[in-house]
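With one protein chain removed, the remaining protein chains of the complex are shown where they sit.
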Amino acid sequence: MKWVLALVAGLIALPSFAPHSATKPIGAPYSWPTWAMPFGTDHLGRDVLSRMLHGGRPLVLTSLAAAAAGVLLGAAVGLAVALTKRQMLMWPLDAIAAVPPTLVLLLTLTAMPDRTGLVLAVAIAGAPLAARVTQAAAAQVVGRAHVEIAIARGENWAWLLGREILPLVGGTVLADAGMRFVSSVHLVAAAGFLGLSVSDSDWGLLIVEALPGAPLQPWALLVPVLGVALLAVSSNLFADRVARRSRGMLG
Amino acid sequence: MITRLATGAALLAVLSFLVFVGVELLPGDPVTTRLGPTATPERVEAARHQLGLDRPVLVRYGEWASGLLSGDLGRSATGKPVSEMLADRVGNSALLAGISLTLLIPLSLGLGLLAATRRVVSAGALVLASVPEFVLAVGAVLLFAITLRWFPAVSLIPAGSSPLAHPSALVLPVLSLLAVGMAYAIRVISSAASTVLRSPHVEFMRLNGIPVLRTAVIPAVLPVAVQVWLVTGVSLVGGGVLVEKVFGYPGIGELLVVSVQSGDLPVVQALVLILGGAMLLALLLADIAIRFLTPRLRTAS
Partner (left out) sequence: MKPLVELSNLSLSADGRPLLDGVNLTIAPGEAVGVLGPSGSGKTTLALAVLGHLRPGVRHVSGQSYVDGHPMLPSPPPGVRGGVVGYLGQDPGLLLNPYAKVSADLPLSRVGLSTSLVGRYPHQLSGGQQQRVALAIALARQPRLLVLDEPTTALDVLAKTEVLTELRRLRDSGVALLWISHDLDTVDSLVDRVFTMDGSAPTRSAIPRTPSTSDGPIALRASGLHAAHGSHRVLNDVDLDVREGECLAVLGASGVGKSTLARCLVGLHKPSSGAVSGSDIQLVPQNPAESLHPRQDVRTALVRPLRKIRGMRRPYDAEVHRLLDAVGLPAEFASRLPGELSGGQRQRVALARALAAQPKVLVCDEITSALDASTQAGVLSLLGELRQRHGLAVVFITHDAQVAAAVSDRVLVLVNGRVAVTGRTDDLLARPEDLPALLLEERPCRT
């Protein structure tokens, strides 16, 4: 499954290899593919391939940042609930969890329509699930006999958290981070699709722009659709694999 | 059950607070967004005063929340009452979600049970779950509207007429929503089914030559399935935003996108709260259903 990591790294590096600009027209609108333009041009005559290559990096980086922020926030809350047994700490995240992620995204972007807002929105949408996963894993670990015995012999918080609990929760949190990355990709691409994009060659934006002209030049639509699908499916398969492996770790 | 109800109400209150006050605390300014970068500071100030945004946030939250309790969703930034703007559109979106859910219930149960024993089905559901919903919808347009020309790519439904009068315009949106909901429902149902298939009592029944599907597997899967169906029903209304946008379907999706782009917070806030409330209600109903469908819980009280 290393190829998934290679794919993600590749998407970050690729803009440097784009043959043309992402914003300047290089041919007639809706040109069909040629050797020079393997996927043809879009409605303004821009090179579809170059726009794809430019759009991968912001999609991946924004999703990574949002997933990391969401997992950190969620894991902190989940851990706090498991350790203090105060379910009320979870209420704000439970309330957010009731709202479909797309709407959390839209609400935050209405108030804060920039890249920070996008990262924040996606992080907030992902935090409730991360919190629940962490809480469940941590609650199980906290009840284990070796943790109780460590408490009984008077270990301090740093040891309990850092040596007894986190090493056994970490795998689950990491596996969950993979899942959060997948849903972050969904949401970031969706923001682009809704015209709330953060770059001018966002894959979601490419899709919505190509939609009206699809009968004339289907490649301009098909390529970004396949791009999003490929990234989402492969990172989901990867996350699923990681999750399966981490489940076998508590022995 | 009372505690559960109280928790639901508390969560709704927390949500309304987050939706109103939390959003105010964000550094962005919807008024500036709406008026555009060319607006003079005086115009922005005037607009803020006109919308009442210059008063303390908690006071406005109080007014908003008490309005909600009496069924008043407030006024949009354009001055129109929010409830008026929403009326038809919520109905249209709910119709789409309702048709999808009706198809989803039997299909997800059947395929979910199948996925517990057939890897092909579960792998298919995993792939389906990975693809964002608008990508699925666009894929459906590419295949059925553009390549095969079976159905229209855009749901052209004149304002005021019911979508039911245009059934062919409904096919692709319903299909897309169905695919989105199915992916999740199949995965949850099949995971519940494989847990029960591995359980000692199913092994015991099989070793004594007793059929297990109707007496052991379906009753164990049903509480989980009912919960999934209720939750999916609500999330299809909200999560359908993108699918509606693809097809230009006159539901809440289109309204939301326009409101977000124009920084019209009250409309977005009202929709978030309505759907959040519906989800909390669905979870509550799911809890009741689970209690009713599980003998150990049903006989406990």
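List of remarks:
Just so it is clear, A and B label the chains in written order, and each chain counts residues from 1 on its own.
By our rule, contacts are C-beta pairs under 8 Å (C-beta built on N, C-alpha and C of every residue); 3 or more make two chains touch, one makes a residue touch a chain.
Source: prediction; values computed, not measured.
If you put the hidden chain back, the residue from A:24, A:86, A:146 or A:245 that touches it is A:146. Only one residue in the set B:85, B:216 or B:236 touches the chain that does not appear here, and it is B:216. In the full complex, the hidden chain is touched by chain B at residues 199-210, 215-216, 219-220, 295-296, 299.
Listed for chain A, the residues touching the missing chain in the whole complex are 144-146, 148-155, 163-164, 167-168, 249-251.
Methods note: only the chains that are shown with their structure count from here on.
Residues 10-12, 14-15, 18-19, 23-24, 26-28, 30, 33, 126-127, 129-135, 138-139, 141-142, 146, 153, 234-235, 238-239, 241-242, 245-246, 256-257, 259-261, 263-265, 268-269, 271-272, 275-277, 279-280, 283 of chain B are the ones touching chain A in the complex. Residue ranges on chain A touching chain B, taken from their complex, read 91-92, 94-96, 98-104, 106-114, 117, 120, 182, 185-186, 189-190, 193-196, 204, 207-208, 211, 214-215, 218, 221-222, 225, 228-229, 232-233, 235-237, 240.
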